[in-house]
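A single protein chain has been omitted; all remaining protein chains appear in their positions.
We just call them A and B in the order they show up, numbering each chain from 1.
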Amino acid sequence: MMMQMGAGGPPDTSTYYHIAYAWAAILYTGYSLLLWSRGRRVRARLRALRGRSASPGSAGAAARRGA
Amino acid sequence: MTSVSVPDDARSATQTTRAASGPVLFDWLFVVAVVGMIAAYVRAIFFTPIEALQGAAQKIYYVHVPAALSAYIALGVVALMSIVYLWLHDERADRLAESGGEVGLLFLTAVLTTGPLWGKPIWGTWWTWDARLTLTLFLWFLMAGYLVLRGAVDDAAMRARYSAVLGILAALLIPFIHLSVYLFNTLHPKPILLKPERPSMPNEMLVTFLGFFAACSVLCIALIRARYRYGLERDALRALELDEGDVSE
Partner (left out) sequence: MRPSLLASAWFIARKDLAIEFRTRTAFLAVLVFAILGVAIFYFAWDATAVAAIDLAPGVLWVIFTFSGLLSLQRSFGVELADRAMDGLLLSPIDREAIFLGKALANLLFVLGVQLLTIPSVALLYNLPLGRTLPILFAIAVLAAVGLVAVGTLFSAMAANTRLAELLLPMLSLPFFVPVVYGAAQATATLLAGRPLAEAAPFFKLLIALDLVFLTACTLAFPYTLEE
């Protein structure tokens, strides 16, 4: 997995490297999941409203902000 | 797993709106991006040698720089779409700008967090006012402001106009930040203990770097696209809710 190149060996800075790689992965995955869950919520509400459009139900008092 | 599946009972509803809202948020492009990122990660972690002088932390470079480039792509979208919106008043331009802003903030955050993690072991300091980090910090504040502004305006047309103005002004600010940083650095030479020259990368490292660059850019575009589609659905929902509001009155 690791190839030592120098005679004395490189300095051990692997903690930073692990944290940085893990954190970047968490950021990207987290945002994708967030976007997916926001999308699901909006779709559910869209479905509910469209299903109700035949009957004059009361408008959803739920959050207007879909974001 | 990465594509949103639509249950059968709602399929007819979504069919009618398929033309407007698009099928799924996360499509083939996103899958390609995810596969690419995983491949880049694997290559960087397992198949790229550790640099002799700097140790493992040098590998952060492979994640940090492509993230910066992706951020610039996203912000370029914001600036360009801001101009297009003011010129054509097309709400699609505004929606695309909004998507670029959010995704841009994501990548800017990645740059600003991986940067210090790289800087501390390599340069001996968590932060430095060099051109890239300073500019990134400013862009972060500008994009955060952009999103807060959007959240604070209820009227869609006003929101689009205001955002476009901010987007264009932010783009105009960038050369001035560069100039300030340039003056600052010529005045205050950095007292840094260890400042490696830009590594002349052996081929293995170059391939890893380019691979990350490609994967990150595709991820950026895929996320902007997904966010745009989400924006389409959210706007459709808002329009419906507005109609409902009128009817119930």
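Here is the rule we go by: contacts are C-beta pairs under 8 Å (C-beta built on N, C-alpha and C of every residue); 3 or more make two chains touch, one makes a residue touch a chain.
A quick note: this is a predicted structure, and the numbers were derived from the prediction, not measured.
Touched by the hidden chain within the whole complex are the displayed chains B.
If you put the hidden chain back, the residue from B:31, B:173 or B:210 that touches it is B:173.
Residue-level contact of chain B with the missing chain is found at 86, 138, 141-142, 144-145, 148-149, 151-154, 158, 161-162, 164-166, 168-170, 172-173, 176-177, 179-180, 183-184, 187.
To be clear about the criterion, only the chains that are shown with their structure count from here on.
Between chain A and chain B, the centres computed from C-alpha atoms are 13 Å apart. Considering their complex, residues 1-6, 10-14, 16-17, 19-21, 23-25, 27-28, 31-32, 35-36, 38-40, 42-43, 45-47, 49-51, 53, 56, 58-60, 64-67 of chain A touch chain B. Partner chain A is touched in their complex by these residues of chain B: 2, 4, 6, 10, 13-14, 17, 25-26, 30, 37, 41, 44-46, 49-60, 63-64, 67, 103, 106, 109-110, 113-114, 117-118, 120-122, 151, 219, 223, 226-227, 229-230, 233-238, 240-241, 244-245, 247-248.
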